[in-house]
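Heads up, one of the protein chains got dropped from this complex, but the rest are sitting where they should.
On to chain A.
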């Protein structure tokens, strides 16, 4: 009966698919390709009303096979994709986008651009939400490619400009590229998302044409709009922009303060700490200490010499001036139950000493002040230092011994 036939067909289709998957998972691309030729029959007899049609499966599997098959070429890949594009209307834009990505990864930028322009002109009835999103991405990527050709022409012009030679046509073309790029890039970065690449390019365009206000607004919108995810890069871009344009320290600090609040372990926090340490204001120096302590809370910074030297320097300063010991005390209070095991164990002392002497020096200073001269880390390092007759460590030992009462005040 027809029903039975349908059922059998479905079963063999599924079986065929599982064979293909099995072959692909074992990297037997040739075998998978052979099975795929059988699977294509399922296109003709598509009885199912499932949401994933066989055409999508064929597209995905075919692409993957062509990416890894030893005898595939770009030409074959292109013709396969063109065929697939005609198969499914719903997936047209997605396939175009993926095709573009493939071309871009293989360095075929002009073909990719053509492909994007073609996709952009595609119309088919009412667009679904996903299709609208894909269309915007297509436009954005085209804008990106426009930006690259703009910057290429810009470089040509700049080089030639030095020679005192001006080419009007190149300049005109560059401006038209700018317009095309700016329109599309501007559109996508208004939608909530992660658009690092697009924002960077758009800001570069604006900066080149001197529209700093617009650039600044774009960047602060990207960083501070609550509909966007809390992307640390958005804050970094804003900070870099402000720094480039010589903004006041106050605004730089306020940007970094927000970054510190959302990502205390960001690598810019070292710069932030240095900036704050230099400051004359007490409040900022206080914040600096907080920032560097917070950075060293994270496992990723555990063996970072720079961070430890920042902390060591600031702690030393405070101890020498004997003012604001309460700052250290406050920071230490929430850490004293786990920092000794996390940073200052005997095992780590040994390891740091073997691997990185200057790290163990900085850490020993901090340990000596925070935990006193009897702490395991300090004892081990100073002992080893005496044995190896490192002068720096002898000075360190003297310093810690001299300021031992500080430890009592901090811990008390």
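The definition used in the following text is that contacts are C-beta pairs under 8 Å (C-beta built on N, C-alpha and C of every residue); 3 or more make two chains touch, one makes a residue touch a chain; residues count from 1.
Note that in this section contacts and distances are computed from a predicted model.
Chemist: One chain is missing here; what is its name in UniProt, given the choices "TAF1C polymerase", "serine C-palmitoyltransferase", "Methionine--tRNA ligase, cytoplasmic" or "Kynurenine--oxoglutarate transaminase 3"?
Modeler: The missing chain's protein name, per its UniProt entry, is "TAF1C polymerase".
Chemist: Since one chain isn't shown, list which residues of chain A touch it in the complete complex.
Modeler: 7, 17, 21-22, 24-31, 50-52, 56-57, 59-64, 67-70, 72, 98, 101-102, 104-105, 107, 109, 129, 133, 137, 140, 148, 152, 155, 191-198, 200, 227-233, 236, 262-263, 265-267, 297-301, 304, 334, 338, 341-342, 345, 347-348
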